[in-house]
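I'd like to ask you about the structure that follows.
Note that one protein chain of the assembly has been removed; the remaining protein chains are unaltered in position.
Chain naming follows the written order as A, B and C, and within any one chain the residues start at number 1.
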Amino acid sequence: MNRKLQYGQIGGGQGSFIGAVHRRAAGMDGKTELVAGAFSSTPEKAMASGRELLIADERNYGSWQAMLEGEKNRPKSDQIDFVNIVTPNHMHFAPALAFLQAGLNVIMDKPMVLSSEQAQSLIAAVETSGAVFALTHNYTGYPMVKEARHWVRSGKLGEINKVVVEYPQGWLLTRMEDENKQAAWRTDPKRAGIAGAMGDIGSHCENLVSYITGLELESICADLHTFVPNRQLDDDVTVLLRFTNGARGLLWCSQIAAAEENDLNIRVYGSKGSLEWHQETPNTLQFKDPAGPVQIYKRGNGYLSAAAQRAAQLPPGHPEAFYEAFANIFMNFTDTIRARLAGREPSELELDFPTVYDGAQGVKFIEKVVASGHGDEKWLAW
Amino acid sequence: MNRKLQYGQIGGGQGSFIGAVHRRAAGMDGKTELVAGAFSSTPEKAMASGRELLIADERNYGSWQAMLEGEKNRPKSDQIDFVNIVTPNHMHFAPALAFLQAGLNVIMDKPMVLSSEQAQSLIAAVETSGAVFALTHNYTGYPMVKEARHWVRSGKLGEINKVVVEYPQGWLLTRMEDENKQAAWRTDPKRAGIAGAMGDIGSHCENLVSYITGLELESICADLHTFVPNRQLDDDVTVLLRFTNGARGLLWCSQIAAAEENDLNIRVYGSKGSLEWHQETPNTLQFKDPAGPVQIYKRGNGYLSAAAQRAAQLPPGHPEAFYEAFANIFMNFTDTIRARLAGREPSELELDFPTVYDGAQGVKFIEKVVASGHGDEKWLAW
Amino acid sequence: MNRKLQYGQIGGGQGSFIGAVHRRAAGMDGKTELVAGAFSSTPEKAMASGRELLIADERNYGSWQAMLEGEKNRPKSDQIDFVNIVTPNHMHFAPALAFLQAGLNVIMDKPMVLSSEQAQSLIAAVETSGAVFALTHNYTGYPMVKEARHWVRSGKLGEINKVVVEYPQGWLLTRMEDENKQAAWRTDPKRAGIAGAMGDIGSHCENLVSYITGLELESICADLHTFVPNRQLDDDVTVLLRFTNGARGLLWCSQIAAAEENDLNIRVYGSKGSLEWHQETPNTLQFKDPAGPVQIYKRGNGYLSAAAQRAAQLPPGHPEAFYEAFANIFMNFTDTIRARLAGREPSELELDFPTVYDGAQGVKFIEKVVASGHGDEKWLAW
Partner (left out) sequence: MNRKLQYGQIGGGQGSFIGAVHRRAAGMDGKTELVAGAFSSTPEKAMASGRELLIADERNYGSWQAMLEGEKNRPKSDQIDFVNIVTPNHMHFAPALAFLQAGLNVIMDKPMVLSSEQAQSLIAAVETSGAVFALTHNYTGYPMVKEARHWVRSGKLGEINKVVVEYPQGWLLTRMEDENKQAAWRTDPKRAGIAGAMGDIGSHCENLVSYITGLELESICADLHTFVPNRQLDDDVTVLLRFTNGARGLLWCSQIAAAEENDLNIRVYGSKGSLEWHQETPNTLQFKDPAGPVQIYKRGNGYLSAAAQRAAQLPPGHPEAFYEAFANIFMNFTDTIRARLAGREPSELELDFPTVYDGAQGVKFIEKVVASGHGDEKWLAW
């Protein structure tokens, strides 16, 4: 297709961290273009942000509603190809639903929405509209995570027995929500929803387990805690998992794990071997062989699976990292849009991005963990 | 004291792994001497093992009862100074009790005994006899574990919020108990007691947490599982922990974690910083500082605590490992005996070895985890 | 400045690795735009590449001469702001000189040119024109390399005694120059110049040492070797270094170091401490303190120097890598251009990119190493 895909962004204006990340990730392959935006829920901030981002005045909108209206009124060939939603959690549902219902493709930050009820509405909207929908569970964009998935799916690890996933952070160890904008909305039930650490980072854990192993949950047992006085949501979570195949799991995430930065990591133990991956050193993936040496697979090599190779742009030893993984979500999402525009069915590799169903499962997981954490029942059925 | 301490060993004959480890560890400083033994519960094997170990015929006993009798009949100055018990778990209690009641010092493998009732009897015997008693929770002999304890106790980490301890092994992934002697008794309730992985390696986890943090348990919630068909005891355990100070904990151990070797490890998160230690790379200990770089403390350096320095014989960069840590348990145990023989009070540093009270706590922990694992109550009170 | 900087590229067309890297790096901050190009020395390939890159026909040139001519004929306000040269080495000099002489800003791949004579001509052109010139010694764009430089320059390491720099690669272990385009020109004296591994990767080593330490060479002693039969240039190089302050150095690079990928690394030993950095794990930098624990500094933290902080876009624990480092060279280069366009003096932080003088020193280093490698004199004066 001989043109760049054009997109608009909702949220992500001045002072936003994740908005800028989305823009870099979207633009990395040089094949998309930011042309419109409603960059804040405060119209003046929205407009100011848009000007900074060199958005043309007529597509610099004061609200997402205005953007929806404005874009629909443009000639079909000059509308945005997709919308990118990067607002706090409570602002995901309404614009996503509206744009989907208008037939527009949507890519959106996680967790998807605030309740399973909302999730079902989005599923219906996606299914009805036929629009392409993606959720930016960005960690599944890493090439070596794709390799891990390939190993489990292809049987390299045998039957899966145990999964351990961790997401330790320490940045909320003190009560910084009074001063820090990022902390403020993430610990505020009105904007973050019913969960704190669980929604923010625990949802990545659930998605990573699901993406790599495909195991289905049977029941869970959660301990949810808030360490920082007067904080309204959980900042430390541990969950025991039981899967339908008999496997056991363990998930913990914390935002009070002093001095930890962002080391999301996973270990999967099977009957034939095990794997280990760490987000802070994402270019390697370990295979532990019960009968031979530990093997360190490295990104970019020809011995990797097709999905892992497709997700790597640089040769071995030239490390890729957070942005590149994030860009891979956009790459598959936009390649799927391009396939649709070209009238062809996207390939399995192109369709490799988090869907509305993954998002709904994540929302259900948050609900279940919060219920279990507050309940007395040992094992809460999935 | 101008002579070597003399000791006898119970168990640890031909084919034993841990018996040989104890002998090396005991002998490492050149200040103890193995002079007697009842090296097997089968008299012929016991005698054959003793001959291999160059034990004089008159002190090469066919049973521990014979050894107790034989040594008591020797002149006081030529009796053994302590007995070292390295039998399977079910054979710990009887000889330990008998030797203690005879006033002899005892060092013994873990877990201490099979029940809290037995544990109380041993406590009484120690208190009544005044004998020195030690349990070989050998991992607390590592210099950097002693440094970790020092950090927590001296307040370097602040208030402790979270503890994560793991002990992944993979050697029992298949049903090898039919062929392998080590596997056979560890999976046999008659010899191992009520717990498998939990008793064998989970007990080290509990002891490590207790040694380093000193936290007291409030309640636990366990998931106990046996993956290998027809195995009689657990081979995979996960436990949520709640401590009386409000801290949360997480303990998991497994013997079906494919291709894992012996990486007991612990992370402790406090209000001022956190620590991390791994048994497979035991010469380093990480301090993670919320306000500065991660610090890697290395064994043998002058900036370490007195306990960590005392436990290291070699200069920095000359690594010490499993045997040396094990030897440190013996060093403190025998130095305490020497102090007593010399009529002086042992120092705090000399008394730094696992006691009968630690052993009793370990036994209680095993009982509680098994009860929780089989029960429906979410939080089982400690 | 309320517009994107526009640039043209010379070389970097279909099948080029480094051309695509430059484009991603240039575009990462969303503030530059590729608008013109002469993407190959073969006009048809050039045009085909340009069409793929969505270049407008009138600025899709068949040769760099045509591009120079074409751009000069455009209204000043619609000319390119800089040219980006990514050809093989032998094609650096002519276009760089021509564009500089036309007053255009130039950013170019390394090694700069084929001889010190050419280097002097470029220096003269830069000085005469006042154009901004940068060389993409991309590894100095890493935040933690900037931190390392800060440490040495600010005295944290004391007087520098020893420097060890390595660049092991294994991709040319066999004679792949017959099949592989990248290998072909790098081993061909007509296109690569007088050096093989030394020019390609050894020049990065020299630049890294110079950037971090600022030490001046006094003399060198080189062993230059070609392992692969019939290869025309060196594929393995070791150089002893003596610096004017009395420090000793050691530089080795190889393209036959089997299975090594791209682990450029450096260790600097001073009178007060030492540092170590590895390109394959670029987000950390070690400080080794003679009197305390090893310290692992991590990218993105507030305790780092201004230069290191400016070079990092993501928070701690969200790794950045090769592209981001490369983009930092472009960021400082383009910020310097913007400062000039805005009529202000660029700051020291903005001017932090490799200059024409660095390039000339690199060329001299290549010449000296080749001379020493072929000579009998032990120490070749700098």
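Methods note: a residue touches a chain if its C-beta (ideal position, glycine included) is under 8 Å from a C-beta of that chain, and two chains touch if they have at least 3 such contacts.
Given the structure is predicted, the values throughout are model-derived calculations rather than measurements.
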Residue of C:T32, C:N105, C:S274 or C:Q361 in touch with the missing chain, whole complex considered: C:S274
Residue in contact with the excluded chain [from C:L250, C:I296 or C:A371]: C:L250
Among C:A259, C:A306 or C:L341, the residue in touch with the chain that has been omitted: C:A259
Chain C residues that touch the omitted chain in the full complex: 157, 161-162, 164, 170, 173, 221, 223, 225, 227, 236, 238, 240, 242, 246, 248, 250, 252, 254, 256-260, 267, 269-274, 288-290, 294, 375-378
On chain A, residues whose C-beta touches the chain left out of the figure: 287, 291-298, 301, 303
Absent-chain interface as seen on chain B, which is shown: 2-4, 17, 20-21, 23-24, 27-30, 34, 53-54, 169, 171, 260-263, 279-283, 298, 300, 313-324
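Just so we're on the same page, only the chains that are shown with their structure count from here on.
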Chain whose averaged C-alpha position falls nearest the assembly-wide average: A
Centre-to-centre distance between chain C and chain A (centres being mean Cα positions), rounded to whole Å: 35
Separation of mean Cα positions, chain B and chain A [Å, integer]: 44
Multi-partner residues of chain A (each touching 2 or more other chains): 260
